[in-house]
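Sharing a structure with you now.
Note that one protein chain is taken out, while the other chains of the complex remain in position.
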Amino acid sequence: MSSKNDKEEIAKEGLDNKNVDSEGFLRRLSDWSEDVAQELANQDGIKLSEEHWEVINVIRAYYAQYKISPITRTLVKVLKRELGDKVSSVYLMQLFSSKPAKLVSKIAGLPKPSNCD
Amino acid sequence: MKFSIAIYGGPNDSQAPLSALHFAKAVLSSGHTLYRVFFYNEAVVVANELMVAPQDELNLNQAWSEFSKNHDIDLVVCIASALRRGMLNESEANRYEKNNHNISPAFTVSGLGQLIDAGIQSDRLVSFGN
Partner (left out) sequence: MKTFLFVQHQAPHKNLVGQEGLDAVLMGSAFVNCTLLFMDDGVFQLLRSQNPDVIGRKNYPATYVALRDYGVDHIYCSVSSMDDRKVMREDLIIEHECLSDRAIASLFDTHDVILSF
């Protein structure tokens, strides 16, 4: 189990390969916090804005309820329902690069998708 | 007729991978074609190259590998099922930072999309196990 100290250490010292794997995913999902999320986003050069956080919060709530992080195909559908028509695949790609589903999972501290799609 | 085979049962807790092999041979010897064999659930263990059988028993990994080589048949192992059971090829071993890999060269590691595709492309998808 991760302690509060681990989270504080990540927020202060940044991520290293003790905390994240070779693809930048958290090794222990329990290490996640809002500060850690920004550290995870830094790996891909993303500064988290209000718009990013809206998406992250919806997807974390979706995972908590349904135990699945939406794949690219369903991501837009779910976000449209929760956040309205401003969401489109272009909108997501502007926020989270060309692979939004994978990157949202990474930054939101959700399980790493198996290389299935 | 174009067949595909889905195998779900494991080599030691079911007859599925062996029955499927007999069926696959019968498909080809009857002049039909075999589009794909997909290994899912416990059946992914058949791809384990480290399988060693006593000399007077059949080694299913070897038997399927030879079948694939002799007839140029696509053997596909589901990646998600394989990972859960410690079955990795070299690239997945690198991805998950493991030192070893154990999937025989005759088997391709791929996604579940290959099972759905087999159902779409074949006249018959025949399942073994479950």
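Letters A and B name the chains as they come in the text, with residue numbers starting at 1 for each one.
Here is the rule we use: a residue touches a chain if its C-beta (ideal position, glycine included) is under 8 Å from a C-beta of that chain, and two chains touch if they have at least 3 such contacts.
What you see is a predicted model; the values in this text were computed from it and never measured.
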Field: chain B, residues in touch with the chain not shown (by the definition above)
entry: 6, 8, 40-41, 78, 80-81, 84, 111-113, 115-117, 119-120, 125, 127, 130
Query: Considering the entire assembly, which residues of chain A contact the chain that has been omitted?
result: 62, 65-68, 70-71, 73-74, 77-78, 116
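What we mean here is this: only the chains that are shown with their structure count from here on.
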In the complex, chain B residues that touch chain A: 79-80, 83, 92, 94-97, 111-113
Message: Looking at the complex, which residues from chain A come into contact with chain B?
response: 21-23, 114-117
